[in-house]
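Yeah, one chain of the complex is gone here, protein chain that is, but the others are all in their spots.
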Amino acid sequence: MLLEVANLTKRFGGLQVLDDVSFALHEGEILGLIGPNGAGKSTLFNLITGVYRPNEGQIRFQGKSLVNLKPHRVCRRGIARTFQLVKIFPSMTVLENVLAGAVYGRSSGRKNALAEARGCLEILNLAEVSDTPAAHLTYSDRRLVEIARAIAAKPRLALLDEPLAGLNPAETEKIMGVIKDIRSLRGISIIWIEHKIDAVFNVCDRIVVLDYGRKIAEGQPREIAAHQKVVEAYLGEPLA
Amino acid sequence: MLDFIPPIDILLQLLINGVLFGTMYGIAAIGLSLIFGTMRIVFIAQGTMIILAAYGSFWLFNLWSVNPYVSILIVVPASLIVGSGLYQVLFRKVAREGQFPTLLIAFGLMALLENLMSVVFSADARAIQTSYAAYALTFMGLKISFTRLMAFVMAVAGTVGVAFFLKKTLLGKAVRAASENLEYAMLVGITPHMVNTLTFAIGIGLAGLAGVATATAYAFDPFSGFVFSLKAMIALALGGMGNVVGALLGGLLLGVIEAFGAFFLSGGWADVISYAVFLLVLMFKPEGLFASGTSAKP
Amino acid sequence: MKTMGQNSKSKRRLALTVVVVALLTAVPGVLDPETSYVVFLLFSAFIYVALAQAWNLVSGYTGQVSLGNHAFFGLGAYVIAIGWSRGLIGYLDPLGMLLAGCAAAILGILVGIPLLSKLRGDYFALGTLGLGEILRLVTIQGRALTAGPTGIFLPSSSFTTIVPYYFMALFLALLATGVTYYMVKSNTGLALVATRDDEAAAAAIGINILKFKVLAFAVGAFLAGLCGALQAYYVFHVEPQGFFSLSWTIYPVLMCVLGGVGTLTGPVVGAVFLTAAFEVAKYYLPEIHPIFSGLLIILVIMFLPNGLVRLRRGRIVRNPKAA
Amino acid sequence: MANPLLNVVDLNVFHGEAQALWDISFQIQAGEVFAIIGSNGAGKSTILKTLAGLLRPSAGRVEFLGSRIDGRSAARIVDLGLALVPEGRGLFSGLTVAENLELGAFTKRARPLMKQTMEEMAATFQIIRIRSDQLAGKMSGGEQQMLAIAKALMSKPRLLMLDEPSLGLAPLVVKTVFEIIATLKQQGVTILLVEQNIHQALRIADHACVIKTGRITLVGTGKELLSDPEIHKAYMGSLR
Partner (left out) sequence: MMMTLRGPRLMGLSLVFVAAMMLGLPTAVPAADKNEIVIGATLPLTGMLSMMGAEQKWAYEQAAADINAEGGIYVKEYDKKLPVKLIVADNETDAGKAVAAIERLVKVDKVDFLLSDSTLPLVMPTAVAAEKWKVYYHATICLLPPWQEQKFKWSTDYFFDGAQATAVPFEVLDTIPEADRPKKLALLAEDSTDGRILGPIFKEAGKQYGYEFDYEEPVAVGSKDYSSQILKLKSKGIDGAILFAGSGDCVTFVRQMKEVGLNLKYLHGYKGTWGTEFWNALGQDAEYILADGFWSETYPYPRAEEIGERYYQNFNKRSVSIGLFYALCQTLFQAIEAAGTLDGAKVREAVLTTEFKGTVMGDIKYNPDGTAVFPLAAFQWQEGLLRRVYPFVEGASPVLIAPPWDKR
């Protein structure tokens, strides 16, 4: 078991954002995390990465608790992430962005980090723009840079928060390929929040569905697709 | 240094003096708070604006024998106009550039005004000399300076006026709305420039009021504004930024701290204490001592 | 980054730097330092370069607007004054100056940790501003240790020539620029700029934000402390009013802004330019030049908010599509 | 067809240097409900923000009541009668319910009618009557959403734009919100609705369009789209 989330609960003021959520992730798995807006998916990421502290519940990574660790510590344990609203470092070049990920993740030494960074840029087909200031990239390239930066930290687990949002079909295909590559080439496990459900169904091994802060379903894509509650959660009510 | 235990009436007198003087910090802090709340400008020239207004009142009295309390009618409206002008000329363009450009402009304005005043008015300490300048009321054996009491009344009136404006008028509500969320405010038809001009005018208008109070009750020179600004910042930090009543309370608290500090230690240490309180509050309770229980955002 | 195929460019830059430094080194040999005012002006310009660079590192690269340069500057000066007047360190003593810098750095760390972990930008600026005021007031109350408001007089008979001051100031300017260059170009720089650009993302890739903010703050404090130490040796009289004067913060800030915040050459350009401009203003407008300075600050910010260095870059790489 | 109330022609919008909308065109007739649907990040909110004057289009034009409004200030646009309830509801949480409503009528046109409109709102929305002195921030999500709509109506809008009114609300509350929208429609208010709850949205909409990665992919009446399999694919992908 790479990651275990047990009975996780988070409240903001009176608002219950996550309610007793439990699931586990196996080594090498790609886990889809879906659910309507406001279901608590990003909050879950923020809890895992130490941005927030849970009110109740446990998070264990490789058997050790992550609760109360600061975000940078969580990263050094081997969990990297991307953000729903792309967060790159606009005043750095693409290579510098990724290098920062490599240096402060788990690479040792500048030389190794540089090689690592270049390797990541290769995988994501960003080598050509490596000296471009990140501020000047297209939206989809920013997404790619963010992913490259995350995997440059050599994580065991990557948390991807809507990497496909705002991308056109070609770009979507590209990133789906990248996600598969990350696992196959680097052996990184992935939890993937996504609204583009077809993509999730095509790539993920398993899917967890959240709605109003609760886990309403978990299983293989085929099971989830047939799950009545999931369809309701997404389309509002049963189809006529 | 506690060489004697002070009788209770002296303690009360200290409290009164502290409160009376603290309102001056408070009223300066309210102006800062408004300007900071809507534009995120740390307007370090506020104290210097107060001194400028004090000179206005001083010269009105000395050249045309305008009663200083009547001069409010001239100085405050003039300050309102100067305030909106300052925003239009100095800050309108730069307000979007972020924090330190505006801070530096405020600092430049301070340097400019201080030296302009010292050249034009000379660096001598001034004070308005009236028949009641050093008159004190006696109340239950306690002496209450008339001019300071008037300054207190003016400060309270100013605070109440601003609070009324913010609470009860549509424009005031618009100011509060804009300082809470500018984008939402724009969606209901509030224009940022209007709100900014308004808050700057009011902020400097308050400086005008404080200036008259200073001129009547205290001695001042062109350079005494900076310390005023710093103290107002402390009051602001104590009260919590963007909080009108908190700013006044912060000022009162600071005044009382200083009065007692000066009595029990010495004048020099009183200042050290107020800055130390300032740093401690910033470090451990940056939302201010009087912050209302708004839910801490996640 | 030199690994990025900019070798020829960086070589040219290096060569230019070497030439400039060589020229500056030759100045006291060409001009008679005892009679030439230029040597002195350069000396004060160098101190401002170092101070501006110190602020640049904290605020330009890390994004924390500090108004506490003068606190560290004054502290450095007092370390020298107290140490020298008690015979613990000597005249133009490098170890003493190092001590002064370290004292400032330690204060920076002690104050930086609580301030930087708790405060947002505006509050941090105010907090550091308060720090300078506190130190000034405490030295006034410092009785025998700081000699109160009188300040400490140092044995001025030690002075023989301005030459060592010139070179020490040059060294400080180079040190500050070099340290900034090194920090920015090294892994540290990645962390600093990452933190400035986006704290959440920086933390997510394993950067200990607080550590790097405090590090930059402490290094800035160290450099400011060194400058204060040298100024103490130069004036031979360390007193609270002058050494904890806010102008030791504001002028460097202005120089950075004029030259270009967050650039390596910006503070250098700004410091040299403004030192000269203020000098000329003082000469021709002896009684009203502070008005001119105030006006200059306002005009610079209003019309050159990004500074000279940035201005040029902006023109070259402007993206026409940007709305 | 009569002259449309709102005519959007070839709108192109950038977020910084990344293009967010491509050639968006649609019309809204007076009195109808028009829905824009699409997944997260597709650009729905960007359209609304551009129409409301918060963003400036780089190309294209927006005509409202026959005159161009693109490039005008947000304040001018709301005065002309285009009110937006933004994502996040746009309430001033530190102000009371009554104050929020008053500010809703801040525009020159609406201000003289404030009292009267307020009474109308009190008639429509129960909560306003009971809790006018309560801080808006202290109300529940559903109440806030009602208040947000009421506040927008205070400006006497000719076109009301709602950005995801059902976001983060419990199913029962969502139902109430849509009932309100239906009532407004009956009262003749023209509504531009952005929703991800497609069923609810399409059922109430006269016309709708689907937006995907910044481009309009489908246009039609609500009914047509409701039964269009493409819609389900857009959301649920290979679910079907």
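Think of it as A, B, C and D in the order they're written, each chain with its own count starting at 1.
We take it that contacts are C-beta pairs under 8 Å (C-beta built on N, C-alpha and C of every residue); 3 or more make two chains touch, one makes a residue touch a chain.
Everything numeric here is computed off the predicted structure, so don't read it as measured data.
Only one of the listed residues, C:L115, C:A169 or C:V184, touches the absent chain: C:V184. For chain B, the residues in touch with the chain missing from this view are 4, 6-7, 10, 13-14, 17, 21, 24, 115, 118-119, 122-129, 133-136, 143, 145-146, 148, 218-221, 223-224, 227, 255, 258-260, 262-263, 266-268, 270-271.
Taking the complete complex into account, residues 9, 13, 16-17, 20, 34-38, 40-41, 44, 140, 148-151, 153, 156-157, 159, 184, 189, 193, 231, 234-237, 239, 241-243, 245, 247, 260, 263-266, 268-269, 272-273, 275-277, 279-280, 282-283, 286-290, 308-310, 312-313 of chain C touch the chain not shown.
The rule is short, and it goes like this: only the chains that are shown with their structure count from here on.
Inter-chain contacts peak for the pair B-C. The distance from the centre of chain A to the centre of chain D, each centre being the mean of the chain's C-alpha atoms, comes to 31 Å. Centroids built from CA atoms put chain C at 42 Å from chain A.
Note: centroid distance chain C to chain D, computed from Cα atoms, is 52 Å.
For chain B, residues touching at least two other chains, in rising order: 295. Residue positions 136 of chain A each touch two or more of the other chains. Per the touch definition, chain C reaches chain A in the complex via residues 1, 3-5, 186-187, 190-191, 193-194, 196-198, 200-209, 262, 317, 319. Taken together, the chain D residues at the contact with chain A in this complex read 15-20, 39-43, 141, 164, 167-168, 170, 174, 196-200, 213-215, 232-233, 235-239. Remark: chain B residues 36, 40, 42, 90, 93-94, 97, 99-101, 103-105, 107-116, 119, 226, 230, 233-234, 237, 241, 268-269, 271-272, 275-276, 278-279, 282-284, 286 touch chain C in the complex.
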